[in-house]
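One protein chain is absent from this view; the other protein chains keep their places.
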Amino acid sequence: MTATKLLGDLLRERGVSRRAFLKYASYVTSLMALPPSAAAAMADGLAKAHRQAVIWLSFQECTGCTESLTRSFSPTLEELIFDFISLDYHETLQAASGEAAEAARHASMRENKGKYIVVVDGSVPTADGGVYSVIAGRTNLDVLAETVADAAAVIAVGTCASFGGLPAAKPNPTGAVPVSELVRGKPLINIPGCPPMPQAMAGTIAQILAFGKLPELDALNRPRAFFGETIHDRCYRRPFYERGMFAKSFDDRGARDGWCLYELGCKGPVTYNACASLKWNGGVSFPIQSGHGCIGCSEPRFWDRGGLYRPLSAGTTDAGRVIAIAAAAGVALGAGSAALARRRSAATRALDETRTKQE
Amino acid sequence: MELLDFARGPALAFAGAVFVFGTLWRLTAVLLLPRLRDLSPARADARAPWQSALRTVFVRMWPRKEFLPMTAFATANSYVFHLGLAILVFGLAPHILFIRGFSGLAWPSLPSNLVFAVGVVTLVSLLAALARRLTHPVLRLISHGGDYLSWLLTALPVATGLLATGHLGARYETLLAVHLLSVAAFLIWFPFGKLMHAVLFAFSRGATGIRFGHRGVSV
Partner (left out) sequence: MGALTGSFPGATPTDVAAAVLSEVADRLERLAADPGASETIDLHGLPLTDAERDQLRQRLGQGEVDARLEIVGPTRITETAYAGVWWLRHADDDDRPVLEHIVVARVPALLLAHADDIADAARRLRAELDARGAPGDPA
């Protein structure tokens, strides 16, 4: 429920001063590569905002997005986001269950009509009327449609909600689709990743709250602050890539010396995310630093891109059979045209001989 | 990203199939053509046919000294871009991975910066060849669309490859997709134009060599 109090006053009662707002805003503006001068404006914006009602819908998901958000590091600072929002419905985190939980969701939708934000994780199955994911007797399709009707904005977190993710990978038996295909006429943000970076989720919500508008989005509706650069652009192993020093197998000499993982299938050059700069688990590391190539988990259809270990420059279709057939066909056609030529040549020679005989 | 998936997947597979189909078609057809058998006996000091053939293939890699002044530019420039293309295709690590992807063969790669430099030189050399073709009166007279297309489809992979490696001009996934598509276009056109010389040159030189050797002409 949205308190009538402003966040600044509300949090002061809990001992969180305006200084804390400034520290938090400095942190978020730094994450989003905004200039440090934006921190004061963000702190002000946050303090003057009302507690934001958020309804979190979970569909065909693994709960990794929630894990990522709640396990984010510097807990006291990051956890402030849970003070800024009122998480009125979240199946994993809420205390209520069953009918009481559904009632809370409906109450929030009623009281915050037109002002609440819907966060969705997981894709939505559409095959066979959507029966493959049903909660409280209702399909995800229904719940989504009902909940976003009066929402102010929709945030699809995780690659499943943003692009279909794992459920939508071949052969997609449940007809899983991303949220963007089902939501029309509402501002929509995609924060993909498998899971998404916690700073991306929290920072985007904080920015919406502070400035009252959506952050700058790219063509796939991802916040440019976190998805504007590729992993490759900020990878510390880039000098090795430039020089062509590639690890050939896991744990070989090159791998142990920290060489580029291009040959081991790294999709860094075509993956947009902030892993290489913000890193995971409190800035400790990220996949490439730990010796494994980027799997491209914040991009659409990354599961169906020819294999996690197939290098970007290799073809993805197993064309062996097609090539064999093409080869056979080529030889056949060649032999056939040669046979035709021979027959023509023989006919001409026969004609010549006949004429010579006649003469 | 969809363009890249298409380029890496169906586009290259189709292009590879057309390349194999077309090359084998033309090669088989040429090799199986009825041959004019020379019924005269060979010269006394003639080499075996296969020896003459092989010799000619290699001897003609350099012009006879009588023709050197006339062919100086073509010889030098062609060597530059042919060697350049070989270094590019077989020396760059991502290319070796591409070949390994369908053949299982791999070999050590060259430093990427070096290959990039060779790429620039190769592109300049190719542009020089085009300029020559456009300005030399005889060449311009006898050149037709297929020749220019062969030039374009050879130069595009080099140019797009440089852009992709240098991350210039567009997002990387677009640059890479365009590069792969340009290679696909090259492979599709290859068997049907003058680019087939890459395969046929050995046989045509060989045939000439056999004929010459049979008659005792020095090869």
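Just so it is clear, A and B label the chains in written order, and each chain counts residues from 1 on its own.
One rule holds in what follows: a residue touches a chain if its C-beta (ideal position, glycine included) is under 8 Å from a C-beta of that chain, and two chains touch if they have at least 3 such contacts.
Remember, predicted model here, so these are calculated numbers, not experimental data.
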Neighbouring displayed chains - absent chain, whole complex: A
Hidden-chain contact residue, picked from the options A:A20, A:V118 or A:I231: A:A20
Touch with the omitted chain, as defined above, among A:Y132, A:F240, A:Y272 or A:W303: A:F240
Contacting the left-out chain in the complete assembly, out of A:K248, A:K279 or A:R301: A:K279
Of A:Q94, A:N172 or A:Q289, the one touching the omitted chain in the full complex: A:Q289
Missing-chain contacts mapped onto chain A: 8, 12, 16-20, 22-24, 26-27, 30, 33, 36-37, 39-40, 47, 73-77, 80, 236, 239-240, 243, 257-258, 277, 279, 282-284, 289
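Basically, only the chains that are shown with their structure count from here on.
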Euclidean distance of C-alpha centroids - chain A vs chain B, Å: 42
In the complex with chain A, residue positions of chain B that touch it: 1, 4-5, 8-10, 12-13, 16-18, 20-34, 92-95, 97-98, 100-102, 109-113, 115, 172-173, 176
In the complex with chain B, residue positions of chain A that touch it: 230, 232, 241-244, 246, 262-263, 269-270, 299-301, 305-306, 310-317, 319-320, 322-323, 325-327, 329-331, 333-335, 337-339, 341-342, 345-346
